[in-house]
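One protein chain omitted, others in place.
Now for chain A:
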Amino acid sequence: MSSWQVIQQGLPLFEKGFGLTLWLSFVGIIGSIIVGLICSLLQYFQIPVLSRLASIYIEISRNTPLLVQLFFLYYAFPVFGFKLNAELCGIVGLIFLGGSYMAEGFNGGFDGVSKTQVETGKAIGLSRLQLARYVVFPQGFTLSVPALAANMIFLIKETSIFTVIAIPELTNTALDLIGMYYRSNEYLLMLVIGYAIILIPLSIILTILEKRVRYGTFGN
């Protein structure tokens, strides 16, 4: 079979895998941003107990590999009577991992707002909440955009690890096809192209967005 035929043969499965990678990434990223934002707000406002829990979660999440988190969800959880299907495990795992990265991204942005801006806000009588709403958050979100963007790309790449729990996303599809037809060159090429189609446009869009948001907030 010519390479072209091999590629055509794999195309339908690849399309499915591609769609699944996109979908899992999308849900995982949205979930991570929500979890991250909640954790970051708990820490910013130093909510008793909850902020402490948030930092414990962040430590655990940042210091264990996704692979281990997935194994835990997929193999250890059922022991306690929870049985999640593979895809759900993947999404939960990705959000568990991404939530802490996003939280750190938001935290970095809020910390990046200069102390003098905060003091000036206080000096005109703003309350803590008003200071957050009108000064720290608008500027802090802008400052956190580059970190959030990097995290998105990182999380998309991490979905390749889902292959270990047999979710038929891009990487899993490629490995399966190679196993079936023993044509690794073609399928690895398709795999690279598949990720490139997602990641390259995304990273271009994110770079433009970063500049726009930055200009909108700080004018440079």
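Everything that follows uses one rule, which is that a contact is a pair of C-beta atoms (placed from the backbone, for glycine too) under 8 Å apart; a residue touches a chain by one contact, two chains touch by 3 or more; residues count from 1.
Assume contacts and distances are computed from a predicted model.
The complex appears with one chain absent; UniProt names that chain "Glutamine ABC transporter ATP-binding protein" among the candidates "Glutamine ABC transporter ATP-binding protein", "Acetolactate synthase", "Sarcosine oxidase subunit gamma" or "Carbon monoxide dehydrogenase".
From the options A:26, A:45 or A:218, the residue with contact to the chain not on display is A:218.
The chain not shown here is touched by just one of A:46, A:127, A:185 or A:207, and that residue is A:127.
The chain not displayed touches chain A at residues 114, 116-117, 119-127, 130, 134-135, 138-139, 142, 216-220.
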